[in-house]
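As you look at this complex, bear in mind that one protein chain is not there, while each of the others sits in place.
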Amino acid sequence: MTSQPMTLLIIISETVLEDILIDEIMDLGAKGYTITDARGRGTHGTRAGRWTQGGNIRIEIVGNAALCERIVQRLQSAYEQDYGLLMYTAPVELQN
Amino acid sequence: MTSQPMTLLIIISETVLEDILIDEIMDLGAKGYTITDARGRGTHGTRAGRWTQGGNIRIEIVGNAALCERIVQRLQSAYEQDYGLLMYTAPVELQN
Amino acid sequence: MTSQPMTLLIIISETVLEDILIDEIMDLGAKGYTITDARGRGTHGTRAGRWTQGGNIRIEIVGNAALCERIVQRLQSAYEQDYGLLMYTAPVELQN
Amino acid sequence: MQFEPVVLFFLLGVFAGLVRSDLKIPGSIYEALSIFLLLAIGLQGGVKLAEFPLVQLLVPALLILAVGALIPLLAFPVLRLLGRMSRADSGSIAAHYGSVSVVTFSVAVALLMQEDIDFEGYMIVFLVLLEIPALVIGVVLARSGSGSAQWGRLAHEVLFGKSILLLAGGLVIGFVAGAEGIKPLDILFFDLFKGILALFLLEMGLVAAGRIAGLRSYGVFLVSFAIITPLLSAILGTLLGWMLGLSVGGTMLLATLYASASYIAAPAAMRIAVPKANPALSIGAALGITFPFNIFLGIPVYLWMAQFLHSFGA
Amino acid sequence: MQFEPVVLFFLLGVFAGLVRSDLKIPGSIYEALSIFLLLAIGLQGGVKLAEFPLVQLLVPALLILAVGALIPLLAFPVLRLLGRMSRADSGSIAAHYGSVSVVTFSVAVALLMQEDIDFEGYMIVFLVLLEIPALVIGVVLARSGSGSAQWGRLAHEVLFGKSILLLAGGLVIGFVAGAEGIKPLDILFFDLFKGILALFLLEMGLVAAGRIAGLRSYGVFLVSFAIITPLLSAILGTLLGWMLGLSVGGTMLLATLYASASYIAAPAAMRIAVPKANPALSIGAALGITFPFNIFLGIPVYLWMAQFLHSFGA
Partner (left out) sequence: MQFEPVVLFFLLGVFAGLVRSDLKIPGSIYEALSIFLLLAIGLQGGVKLAEFPLVQLLVPALLILAVGALIPLLAFPVLRLLGRMSRADSGSIAAHYGSVSVVTFSVAVALLMQEDIDFEGYMIVFLVLLEIPALVIGVVLARSGSGSAQWGRLAHEVLFGKSILLLAGGLVIGFVAGAEGIKPLDILFFDLFKGILALFLLEMGLVAAGRIAGLRSYGVFLVSFAIITPLLSAILGTLLGWMLGLSVGGTMLLATLYASASYIAAPAAMRIAVPKANPALSIGAALGITFPFNIFLGIPVYLWMAQFLHSFGA
């Protein structure tokens, strides 16, 4: 089992931003991403995933630390003020 | 990129408990949570997410260690015996 | 709060493999697993979860390091070549 | 014995489940079908109720509820003493059998309509009313001596849970709007009803297959219980219907209501109110045994019983 | 005052929401219902349009669009000055009220059909056409002075967003296929229409309940705005319809179009184009106040207004 230390970046944000965020992430050099549908609560109130309220998406990116930092900075400066957004990172071992 | 060490708490439990667990979590002081629908298998058997069997939810909470510990203790004492429940924690870096 | 160090293994692969992967995982000795539906992009292209393209599943397994290693090796040798597959591990604290 | 083709879809579902087919009705579709069925049945009942002097219903209604409450009260000691089941499981199973099954009722109505047998449309009201005492009695029995239940949550769960809310809501809308006002909705809620029931039965079959496969593990007692209880309850219903002067169709529907066991509303309520009860036992019995028993054998038998009794004059 | 039973389903939904029932229409079902409604309305309009000389429509269409554009232009300064709202919120709310609501329109059509009142079928075209200038004006107002909007993305969002695409697509298909070609689809898209509208209103009620509960936090201004704006807009529509020589039904539909506020297409477009606007305010007003106001009080009043004006001769 050859494993490789990597960074996992989790982004939780509004469904309506899905296409926009994917464009940003790929532009910044990500090799891939995984999305699941989510709902939740935070400083912007409850996002229950009902149509008129909108729901959340949870984006999961495995990449090197520099990539994750670029993504975090870009999303912070462009979307944090106006949209629901939570990001966190953790070290993981990519198995390949 | 100013990041902040935090604890990630993952709770996997029965869909039927969603409202109850959210009340508990917010009462104990969480600032937010994220939920995704899930299915799975464990010591309580298979929970395939079909209606009469019920499915699972996966709750994700980013908070400080004390909050996560309070939540874990409360859920353990109140729900572990009678309901399907799995909880684990990991250190993460909150990006904000 | 008695917690126990464990390994978290995340497997992201094609929906069409769900039953097959579950059989493998349980055969190799897992005590449980959790699945969520996902979509994403990687070296095998975009898997948007539309019917004719197929979607992804995200499998989450909490177990000891040896189990996770057995699963990783088995899936790598049997599925990595022909199917979309991403696996990573991280240390977590099981709360019980 | 009369036969209703719609039950063939249940068999198809069971077959698919047993051969482990990848066929599944997506959860959201199942939800939609069940919202539809509950609303449609409520609307049908409401329209019928509007043509009826409500006061005349009061005494029969109270009698039907009182006799219905006997079912969980009698089932509990049987489960506890004969079945040696835990207090929690006994109470939970008693609640399931005191409650009613909307789909079983629908299959009975479909048979009556196919055979052109008249029935009192207001029987639908009891789909709503019988649920409530059964769940309350089940919880009281299950928890007696073990601390107070979360009655508030339970009451909320039962009264405002989607099953009762949609049935009762449809009833009120049908009652207020009347046959004339509902007419433009007929094609959705009435004409499509049986087709949608067929799809619903397909899914029920898929899920029941899993329960039927687990049959052995329930033991001889639970299997017998799941067949004998509906039969005895149906006899109770047939006698009461006949005494109340219901038509043959109405008598058969009352028997079916008593005989049927809940596998939608009751499980959700019991999981919250009686957490120590094992849901596999109650759902397994109600859905894996009693439901197929009722739609294949029970309903034709209950019709025959009603016809037999009425042949002595009403 | 005329009454359309389908709105009872909205009340049921509001009730379920207020008592915090676990009833919910799954997201995918809501999506499917809305795809159905948009396509069905488009098809109906297209079939009607095919029976009509298009050139004759040009001048009235331009007039209807021009007058319709007045609504957001007048609403903006009111919101900004009287309501003391931010530029972003004022522009976004103006766009919502300049846009139209497909469900409100459908309820109006249902009432006309129930009362057997004729109307110009091509009014449906304005469901598509009125949306576009309203959103553009709203965004321009919201962003004036604050840097350039992502016009490309907005144009794409509006023109190819699913609402306009399905309405316009249905319109074209209905136009090309004509009444004869569409006939085998009638039973799905026309006969089931009202039943599906009922289910849609149920879900609308569920969601509106949350908005209605938050009413207090909007303040007196926004609540008044959400009631007075549709009334004034409807008067504009009634006068214009009468001047253009529309029938009573057509006049009432034009009033309803002007009076209705969007809560599907506009919110999605505004969230992207005017991120600083608070969606809770605009959706709260449009869905929590204006929508129920329109379907319960507005529509009957607009019909009465049209009948009153036409009683003086057309």
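When the chains are written out, they are named A, B, C, D and E in that same order, and each has its own residue count from 1.
In the analysis below, a contact is a pair of C-beta atoms (placed from the backbone, for glycine too) under 8 Å apart; a residue touches a chain by one contact, two chains touch by 3 or more.
Being a predicted model, the structure only gives us computed values, none of them experimental.
Asks: List the neighbours, among the chains on screen, of the chain that has been left out.
Replies: Per the contact definition above, the missing chain touches C, D, E.
Asks: Looking at E:65, E:188, E:223 or E:244, which makes contact with the chain not pictured?
Replies: E:188
Asks: Have a look at E:166, E:231 or E:277 and name the one touching the chain we're not showing.
Replies: Candidates E:166, E:231 or E:277; residue touching the omitted chain: E:166.
Asks: Of the residues in chain D, which ones touch the absent chain?
Replies: Counting only chain D, the missing chain is touched by 5-6, 8-9, 12, 15-16, 19-23, 25-29, 110, 113-114, 187, 191-192, 194-196, 198-199, 202.
Asks: Could you pull out which residues of chain E are in touch with the chain that's been left out?
Replies: 26-29, 31-32, 35-36, 39, 156-157, 160-162, 165-166, 169, 172-173, 176-177, 181-182, 184-185, 187-189, 192
Asks: I need the residue numbers on chain C that touch the omitted chain, in ascending order.
Replies: With respect to the unshown chain, the touching residues of chain C are 14, 16, 20, 45, 49-55, 82-83.
Here is the rule we use: only the chains that are shown with their structure count from here on.
Asks: If we look at chain C and chain D, which chains touch each of them?
Replies: Where chain C and chain D share a partner, that partner set is B.
Asks: So if I look at the partners of chain B and the partners of chain C, which chains show up in both lists?
Replies: Under the touch definition, chain B and chain C have A as mutual neighbours.
Asks: What chain lies farthest away from chain A once each centre is taken as the mean of the Cα atoms?
Replies: Result for the farthest chain: D.
Asks: By mean C-alpha position, what chain is farthest away from chain C?
Replies: E
Asks: In angstrom, rounded to a whole number, how far apart do the mean CA points of chain C and chain E lie?
Replies: Chain centroid spacing, chain C to chain E, equals 46 Å.
Asks: At least two partner chains per residue is the criterion; list those residues in chain C.
Replies: 36-37, 90
Asks: What residues in chain D touch two or more of the other chains?
Replies: Residues 27, 31.
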